[in-house]
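Yeah, one chain of the complex is gone here, protein chain that is, but the others are all in their spots.
Chain nomenclature is as follows: A, B and C, assigned in order of appearance, with residue numbering initiated at 1 for each chain independently.
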Amino acid sequence: MAEKMALAKAINESLRKALEADPKVLVMGEDVGKLGGVFRVTDGLQKDFGEGRVIDTPLAESGIVGTAIGLALRGYRPVVEIQFDGFVFPAYDQIVTQLAKMHARSLGKVKLPVVVRIPYGGGIGAVEHHSESPEALFAHVAGLKIVSPSNSSDAYWMMQQAIQSDDPVIFFEPKRRYWDKAEVNTEAIPGPLHKAQVVRAGTDLTLAAYGPMVKLCQEVADAAAEEGRSLEVLDLRSVSPLDFDTIQASVEKTRRLVVVHEAPVFFGSGAEIAARITERCFYHLEAPVLRVGGYHAPYPPARLEEEYLPGLDRVLDAVDRALAY
Amino acid sequence: MAEKMALAKAINESLRKALEADPKVLVMGEDVGKLGGVFRVTDGLQKDFGEGRVIDTPLAESGIVGTAIGLALRGYRPVVEIQFDGFVFPAYDQIVTQLAKMHARSLGKVKLPVVVRIPYGGGIGAVEHHSESPEALFAHVAGLKIVSPSNSSDAYWMMQQAIQSDDPVIFFEPKRRYWDKAEVNTEAIPGPLHKAQVVRAGTDLTLAAYGPMVKLCQEVADAAAEEGRSLEVLDLRSVSPLDFDTIQASVEKTRRLVVVHEAPVFFGSGAEIAARITERCFYHLEAPVLRVGGYHAPYPPARLEEEYLPGLDRVLDAVDRALAY
Amino acid sequence: MTVESTAARKPRRSAGTKKSPSPKPELVQLLTPEGKRVKNAENAMYDKYVADLTPEDLRGLYRDMVLTRRFDAEATSLQRQGELGLWASLLGQEAAQIGSGRATREDDYVFPTYREHGVAWCRGVDPANLLGMFRGVNNGGWDPNSNNFQLYTIVIGSQTLHATGYAMGIAKDGADSAVIAYFGDGASSQGDVAESFTFSAVYNAPVVFFCQNNQWAISEPTEKQTRVPLYQRAQGYGFPGVRVDGNDVLACLAVTKWALERARSGEGPTLVEAYTYRMGAHTTSDDPTRYRGDEERQAWEAKDPILRLRQYLESENHADEGFFAELETESEALGRRVREAVRAMPDPDHLAIFENVYADGHALVDEERAQFAAYQASFADAEGGK
Partner (left out) sequence: MTVESTAARKPRRSAGTKKSPSPKPELVQLLTPEGKRVKNAENAMYDKYVADLTPEDLRGLYRDMVLTRRFDAEATSLQRQGELGLWASLLGQEAAQIGSGRATREDDYVFPTYREHGVAWCRGVDPANLLGMFRGVNNGGWDPNSNNFQLYTIVIGSQTLHATGYAMGIAKDGADSAVIAYFGDGASSQGDVAESFTFSAVYNAPVVFFCQNNQWAISEPTEKQTRVPLYQRAQGYGFPGVRVDGNDVLACLAVTKWALERARSGEGPTLVEAYTYRMGAHTTSDDPTRYRGDEERQAWEAKDPILRLRQYLESENHADEGFFAELETESEALGRRVREAVRAMPDPDHLAIFENVYADGHALVDEERAQFAAYQASFADAEGGK
């Protein structure tokens, strides 16, 4: 049964399904109850599952993640909402030092199936701290899994898989795509959570992206096609682990790679992808792996975000540069 | 006047000099007073400068950095100590969201000359959280400068420069080198804070490192020399900014680069260096930039750290692999 | 479908603090909702701070509140017209802000949240400057040091630590200035706020923590943050906490003056809880009908801070028709001026992205700025070439 659904709604349906299927699943966060979250991702859930399952928490992110760890120790599977990307840092210590490491610390005795949902990225004209892309700051930390869907269907299924995972998952939701509608087949059997997908086949160059930038890369591929260039587009879907096999296979074919993300380029995902793919495909690459992303500057005020964020022209420029080698 | 000094002592002397020179300089942290810090880096300073300048704080890292920001707003220049690498994360929010961004937020009106000292890295047989290398988690964040000295002389001078900087500086101290002695000429005029140094010239391959790994790389170069290979060793000294010009110049000569750090390879400094140097030196490189660092795993218990950390053999192995291309 | 009805066990008997008697008075009020002056023994220690206010002073407070409200309404409508991306209205909190703001001295330093438009007004910050960040042209459009009024802080609670550090600096300097840190009822749950209580108490820093309990943190009522009145939080850290009627500008002025005087005279921190109400939405993005009924709002309307001072002014003959009419004109002029200023606000130069990232420069920023400039120039060239 396929249905057209906004990405936010797809996550809402996925959470609903998880709450129905497993009494141990909890939803927690600031304003997730009556309000349904500032993006309405948890809309209606408290009404239907009660305050015991969908929990408005005090305004304290470390407390939210810390108590979610405790609930997980008791056998629950909390899905935690951080209201915006820029507000995850008060919880950073609990995430990187406790959530990420307790499984190893306990020699595998303890499992922490906690999902941390973070609406992330820019493009919505917001004030400071509401548009950041901090995924690299989590990917460097072992013990966490990092994913980011780019479309409604993946959002639905990846959330199911994240909740079922016995590992902590940081689930980055591309907030500027919350209202984009796409078909969701709620009965399809999805592929593995951490596998990248070739969303458009091509031969001249590979564009790799995840979350909000996948749609942009598809538009870039459209534009390039008009100029007679065939670009392959990868939706990486997972930032930790990164699916290097899929990238490598593509690059061995196209021999050129451009990585696109909203986060700053410096120490961003593109660096890791460039380094590893260069190692894996040293004799295949005709051009260095190029990266398009944010600048080494705080996320700018809204009136500048269009210049700050990778856009069609900037990605096309990188494509041109890569093809010029 | 050159004197042999342990690295910890060199920092102590540098702090003393700064406290003497500028009444606005403060030293703050847990146990920095009577105890002189757990590594004695602040030994004797409270005795000589009083509790008003060398301040034992409550046990709360966010509070330490947050109040240091307030003191800086009032015109002070706080030098803050985080007791060990693994304890910086409670302060992460204040560092990345406030300390790093307030200058930009205020359109340059506010300057925050705060130094955050962090003894970091492993090799001392410590318990959990006492051996981590989190520099990449700060380098991704614009607004911070990240440095790490490898020897006593740099430790002395770089601390002087960090305190004089009007930007926040995260000062990573290689704790396993605290007791290493070297000459410190306290009257020399140092080069720029963020400039890398060629500490050993060579022709066959460049080894780039910072902090605790510089000494290892020199040992590797010695060992390689015995096998007839001439390695150039760079002490990067600064992680943000990275001195790509110096690396590039070296790689254009040697055509091969191996980056070594204790931090995990995945999303580590080596990734950024590899990505950018590959872009800059695409036609010069005879081999992909190789990286040697920690694994994607929590820092292991002490009895395993020798296997976890880059050592002579592992770096030599990478050198061999790079030379085999 | 599993449905549970309660979030947590309910206490069988009321929680722990019942034994410790609340300080008197439980709520400092100097002006009733009907505009009557309250004088009694319990209030006396605060009342003296407003005892010598002249009619002109009182009219000044009234004017501050009216202009602040007018400015706030203008900003809300500018947001509706698309001139601002967002606005966080202070509607209902005018007394808390004007009372506390007017209690500060020029050399004091203020650390606001994102809603302290009334305090900014008292500090002399041009209201139009407050709108830059809500329009999206900057992240803070004034020099904090010109008026000793820090930039708005969005991440909840952070500024309380900055305030504490600043106050520690004042103490070190041997100055007799003081600091006031604003935060909300929701913010009281943040670890940073607790740490600021600890640091300020241990160092006996001259800081006043001014909590506007406006009953809501977006959709969450104060009961989601605490089960006892917030002002009581202070005693466990070793300094006094006072609850004041946050819709009573005289009480807010008096209590804040008292607390600032404590700070100045070396008695350390104080927590003031201004009990008030957020009459509007959390911000223009919010829809409060989803989580609260209208009755509550109506009840608070009867306690309106402006109305009650007007009643007092009128009953005491402290202000005549002319004053109110003139103020009306002044309000409209302010609205107009702000509207025009906002519309005239230029978009920032694109290269501003790279400005002020560092005070002393950074090689990568220089490199990226140059690349960006060249890239942008390539379009200009392309256009020029056509």
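Simple rule for what comes next: contacts are C-beta pairs under 8 Å (C-beta built on N, C-alpha and C of every residue); 3 or more make two chains touch, one makes a residue touch a chain.
Everything numeric here is computed off the predicted structure, so don't read it as measured data.
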Missing chain: touched chains present in the view: A, B, C
Full-complex contact with the absent chain, from A:22, A:167 or A:252: A:167
Hidden-chain contact residue, picked from the options A:73, A:201 or A:312: A:73
Candidate in contact with the missing chain, chosen from A:14, A:83, A:97 or A:269: A:97
Identified contact with the non-displayed chain, of A:184, A:242, A:265 or A:318: A:242
Hidden partner chain, residues of subunit B it touches: 19-20, 23, 30-31, 33-36, 38, 48-53, 55-60, 62-63, 86-87, 89-90, 125-129, 266, 295-298, 300-304, 307-308, 313-314, 317
Chain not shown, touching residues in subunit A: 52, 57-58, 60, 62-63, 65-76, 93-94, 97-98, 101-111, 142-143, 145, 165-167, 194, 240-245
On subunit C, residues whose C-beta touches the chain left out of the figure: 4, 7-13, 15-17, 19-21, 23, 168, 171-172, 188-195, 198, 201-206, 223-228, 232-241, 265-268, 270
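Note that only the chains that are shown with their structure count from here on.
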Centre-most chain [mean C-alpha coordinates]: A
Of all other chains, the one whose Cα centre sits farthest from subunit C: B
Centre-to-centre distance between subunit B and subunit A (centres being mean Cα positions), rounded to whole Å: 31
Multi-chain contact residues (two or more partners), subunit A: 62, 86, 89-90, 128-129, 266, 295-298
Touching two or more other chains - residue numbers and ranges from subunit C: 138-139, 155, 191-192, 357, 362, 364-365
